[in-house]
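Missing here: one protein chain of the complex. Every other protein chain is in place.
For chain A:
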Amino acid sequence: MTAINVRGLRKTYGSHHAVDGLDLDVEVGEVFALLGPNGAGKTTTVEILEGHRRRTSGEVTVLGLDPGHADRHWRARIGIVLQSTSDAADLTVHEIVRHIGGCYPNPRGAAEVIDLVGLTDKSKAKVRTLSGGQRRRLDVALGIVGRPEIVFLDEPTTGFDPEARRQFWHLIRRLSAEGSTILLTTHYLDEAEALADRLAVIADGAIVAEGTPATLGGRATAEAVVSWSGGHREHAADPVALIMRLVAEGADLTGLTVTRPTLEDTYLALIGEAR
């Protein structure tokens, strides 16, 4: 069953095509990451899926409905983690989480959600006193308090320190384990690799590659680079065969390394081609 289904999505501002013929399928229960450089159309796409923006053309369904004509019942089933907010500054963490939760038919308890995002000791603090990272965690809490079937996160860990990112990853895995579908955009390739079941690279408003972190862009079958002592370096589709040959030839193999392209190499190659 698909949670998100997008065909030929276009969003045009004047003569600029922010999204230009994008296709996307996300299965129920999947963690899906959308990667791409700034201005590639990630945020525009996600905001169209969330019902925040109108599209120029194309077909979009999220949880079986068109987000462009969504009602409050549909909105009760999705959770949105906003990118940069400064609202509710004069309320406490607990007050705003309880208030937003109260708008949903079957919310999580405020204390439970606050604990999930690790803000329990800030529960009674005014939102304006939170640090940037704490504020982002509050945004996550507000996005999941309604027990959404699908959660949208647009660059959720921007500005997090490494420890906060690890905690956040743990939280996403937990939400996923509970059955939520998750769509996230990110700049961090390690994040996509750690979290995503599948990912897609978006460039110039269209998907240029899609797959699992291990197979994206032919990564699993790409040639490996074998290097060894004396500055030797060779590309090989089958590095094991090369090494066997080298051994047979009696080459000096101290300093032997075999490297496959990292996700970052693959990603940079993909967006480079698209340019």
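In the analysis below, contacts are C-beta pairs under 8 Å (C-beta built on N, C-alpha and C of every residue); 3 or more make two chains touch, one makes a residue touch a chain; residues count from 1.
The definition used in the following text is that contacts and distances are computed from a predicted model.
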Absent chain [UniProt protein name; select from "Transport permease protein", "Quinol oxidase subunit 1", "Anti-anti-sigma factor" or "ATP synthase subunit a"]: "Transport permease protein"
Full-complex touch with the removed chain, picking from A:Glu27, A:Glu59 or A:Asp90, is A:Asp90
Quick one: which of A:Leu142, A:Leu216 or A:Leu263 touches the chain that's been left out? A:Leu142
For chain A, residues touching the missing partner are 13, 50-54, 72-73, 75-80, 82, 84-91, 95-96, 99-100, 102-106, 142, 146-149, 179
